[in-house]
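Read through the structure below, which is laid out as structure tokens, and then see the notes.
A single protein chain has been omitted from the complex, and every remaining protein chain is retained in its original position.
The chains carry the letters A, B and C, assigned in the order they are written, with residues numbered from 1 in each.
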Amino acid sequence: MNTLLEVKDLNVSFQGNENENKTGNKSENKNETVTAVSCLSISIREKETLALVGETGCGKSVVAHAIMRLLPPESIVKGTIEFKGKNLLKLSEKEMAKLRGKEISIIFQNPSLALNPVYSIGHQLAEPLRIHTQKMRWKEKEGKKEKVKQKEKREKKKENSNLSKVSRALKRVGFSNPREYMGYYPSWCSGGMNQRFLIAASTMLDPVLLIADEPSKGLDRDRVSELENELKGLKEKSETSLLLISHDLGFVRRLADRVAVMYAGEIVEIADPSSLFESPLHPYTRGLLNSLPERGFVPIPGASPPLSNPPAGCRFHPRCPIKEKRCTQERPELKESNGRAVRCFLCP
Amino acid sequence: MMQEEAYIGENTTQESKIRKSTIQESIIQESTIQENTRQWNDFRSLNLDLDIRKYGKNLKRFNRGGLFLFTFFLILALIPALFAPYSPTERFIPYEAPSTAHLLGTNDIGNDILSELVYGARISMMVGFASACISTLIGLMIGLLSGYFRGTLDELLMGFTDVVLIIPKIPLIIILGAFLRPSIWILILVLGLLSWESIARIVRSKTLQIREAGYVKSARCMGFSPFHIMVSDIFPNLVHVLLPKFMLATASAMISEASLSFLGLGDISMKSWGIMLSFAFSRGGFIREMWWWYLPPGVCITLCVMSIALIGFGFEGREKEKRGVDAE
Amino acid sequence: MHEAAKKTFRYVASFLLIVTLNFALPRLMPGDPVKNLIGEDVYVSEAVMEELRTEMGLNRPLYEQFTAYIGDLLRFDLGYSYHLHSPVAEILRERIVWTLLFVGVSVLLGAALGTLFGAYAGWKPETKANRLACCGFIALSCTPPYFLALLFLEIFAFKLGLFPFKGFYDVPTPGSIAHHMFLPVTVMALFSASRNFLIMRGSVIQEKGQLYALYARAKGLYDISILFRHVIKNASLPIITLLALDFGFLFSGALFTEIVFSLNGMGTLIYDAIIGKDYPVLQGSFLVVALAVLLANMLADLAYAIADPRVRRPA
Partner (left out) sequence: MSLKAENLSKTYGSGLLGKGKCIFRDVSFELEPGQTCGLMGPSGEGKSTLGRIIAGLESPTAGTIHFKDSPLSGMKKAEYATFRRRVQMMFQDPTDAFNPRKRIEHSISEVLKLLDTPGTERIRRTKEMLKTIGLPEEVLARYPAQLSGGQLQRLALGRILLLEPEYIVLDEPTSALDVSVQAQILHLLKKVQAEQGIGYLLISHDEAVVRFMSGKMGMLENGKLKVFE
């Protein structure tokens, strides 16, 4: 299996606002950069599902947005993101736009907000088709001039084929009566339905890589299992690789081929789910698993460090039960052995 | 009606969205929607708000200019005697062109225009602020009460507000002004009593939001009185909406005053900028091309209104920025 | 259905309030109601006054007067102007056409201008040109409309002589109408545009931060096409409601512009009525303007309901 996406030494930081601290927040100096992601390296092979798990604010969503290059222009992104051999960070905005939606797609965590409230579902589902076929038409137009009538006819035909494609996509995500739903608007539908619309829209052009950003957040248990089936079906039917970003460990365990655990902006452990869940190496992973319901809610003491001011040495050392002296001073590297990787001095 | 709507685009959008969803539905769906928006906001606060911050920075520059201008006009209004070379009622030779003695010349009855201008600041600004105070107070009360207590009271008050909103203000003021003897106090009262509805609306929609926030719910649960909750929990969170609205209400009242004075419905005994302009138009300053007569009051109105509006803008921008920082 | 019923009720209430105000004002204001109803500067003898008093039924009880008034309204009888020696309804019918034409054209132009520029300025608020435009439009919206009109008149009509500075009294042909209307329409359109510009700018700035705009980018749209394909429709929804409110506002603004440019519309009529204390005309004008605004608001509500799917969600 070939490597599809290779992220190397990704650093993402945001500039805190520099001036004007007179009004609020007198106590703290806000003149700082927030490093949301530091030295992150992951790779996804074809047809593989990689899960990125971590707690709120550890920077996992930022990774997704960095891959899609959806971060605001003010953010500073360093490193390389290689997709099919091309460095995405070096592409122009236009070239990137051609990839988005066609080769790489994303599912956001708030389906009801990600769909535009004033356009119908059908319109929005057909949009990727329209965007990515229109560009070719422009090229054609340069070559020869067509008669208006002919063009209209073609357009109509295109519209029709778009419609049938949309209804097929809707059927695939489990709507038995797609034509009816195409006239609906997002605000008329429940969150679960919108989620399925969103999946249909994002997979419309069979992307090679699908990024799911916290798809299970805020959903009921029933809906989560529905979503799980959806994604499983997607994996089986198509050639899509999946980057699954989630905080829900159970969900991840059932879906992922490999799991990367993030803590405070860096990856602390990468392993396949069964070995990760049965024999976690990094103390943070262990703590995280122990605080799960089925292991009796044993909490990790303390709280995650702020990304603007991470502790020196190992970022987990203030909360670590087995820390040594060097943990507080040196920063451990991600060590790889037998298909697993872990960022800890004390782990084999 | 004249102006307020124009400036606060953001708030209007938000408000109209809230207006459209009925309360019952919102209660049922609230938790999930709120949850969704919250999560989204969490993420946004991390990076996307930078954009808004930049936008806020631009406004801050406006704001500084506005503040400077406003202070200037405020000083004029507070101590006119310091700047005016003569008393505004002192008479000289009429229709004089600008000279060293009369920097802006004299008008038809021989008053020094510069002195008139300086003394006019106080009257124009007083009308603006006094009527804005009235309308803000009424709007705040109605909005708070209907947003906090909801139910029948809300329906009644908002129905009333809707009805008031539709009646065109300027024509009504014209009619009233024509029947009543023009007086500055009546003008203030009428302007104040007729322009509270947009403030009431925005306060209500904001109150409806804040009411559902955890801290208000817990305060109710802990047994704080509704009055205490409104004053100590809701009001402080409304200030940032109210201040710009207040500034814009002031700006709009000043323009209304100038417009009405132009129609001859102003108080002639208190010469505001609007009345000066109106006299310049009706008593030949315009036909004689005496730009030093009609231009200065007009420019003063525009600049003063603009300074106030810019400060209003500045408040909004800063608030947005602060919210961005807070969420971090 | 519930919402619609509430809306209808509110419109009916506003209508009644407007009519009642119009009825009550001359009768409640200080001074002799007869004077208030016929106008102050009309000189009539005591005997004629008494005659008029009985004729207008001013010594009958108020509710009878009110029913009589409503009856008159239904027959489009708005009273008689003793100044202009003709029924008020007729005068108004003559004048309102011009004002409607003038206001209609200005509102549409202003909406189109303001929305487009505002959307672009909101999309890229940090560019120099857009910042400049924003400053300019703020200044415009802070200028009293008649002052702007005066300046335009001075510069383009007096100094440059490009346009006439008086309304037309010859036979109106489309060409001369356009010639005469150009300056006033420009002033009003600029003014209306300044308001729409600021709303649209704020609206776009807010909407482009929404998740669906980001998702549009994730679908492969880029730059300005996100604005046109996704953001602009959401952002312009509030404009619909505001257009109606604007209509009322512009109606008032138009009055002043008309006065400055001496156009034969409602504005000059009202101005003359104020100067001549011609109360019947004033009242009739108020009624007509108020009803026009009411109508505009109703239309806007309907348009909004059609345009925004969130409002017309099926049961």
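FYI, contacts are C-beta pairs under 8 Å (C-beta built on N, C-alpha and C of every residue); 3 or more make two chains touch, one makes a residue touch a chain.
On a predicted model such as this, the values are computed, not experimentally measured, just so you know.
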Contact residue for the chain not shown (choose from B:Arg64, B:Arg91, B:Lys217 or B:Arg288): B:Lys217
Residue ranges of chain B at the interface with the undisplayed chain: 22, 24, 27-29, 31-32, 34-35, 38, 213-215, 217-218, 220-224, 232-233, 236-237, 325-328
Absent chain, residues of chain A that touch it: 24-25, 27-28, 55-56, 220-222, 247, 249, 287-288, 290-294, 296-301, 303-304
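Quick note on the criterion: only the chains that are shown with their structure count from here on.
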Identity of the chain that, by mean CA position, is farthest from chain A: C
Chain whose averaged C-alpha position falls nearest the assembly-wide average: B
Rounded Å distance between chain B and chain C, as computed from the means of their C-alpha atoms: 20
Whole-Å separation of chain centres (CA-atom averages), chain A against chain B: 45
Of all residues in chain B, the ones touching two or more other chains: 40, 48, 51, 54
Where chain A touches two or more other chains at once, by residue number: 110, 113
Chain B contact footprint on chain C (complex, rising order): 2-3, 6, 9-11, 13-14, 17-18, 21, 25-26, 29-31, 36, 125-126, 131, 135, 138-139, 141-147, 150-151, 154, 158, 194-195, 198-203, 205-207, 209, 211, 214, 235, 237-238, 241-242, 245-246, 248-249, 251-252, 255-256, 259-260, 270-271, 273-275, 277, 279, 282-283, 285-286, 289-290, 293-294, 297, 308, 310-311
Interfacial residue positions of chain A with respect to chain C in the complex: 68, 70, 93-94, 96-102, 105-106, 108, 110, 113-120, 127-128, 131-132, 185, 187-188, 201
Residues of chain B that touch chain C when the two form their complex: 1-3, 5-10, 12-14, 16-17, 20-22, 40, 44, 48, 51-52, 54-55, 58, 62, 155, 159, 162-163, 165-172, 174-176, 178-180, 251, 255, 258-259, 262-265, 274, 277, 281, 286, 289, 291, 294, 298, 301-302, 305-306, 309-310, 313
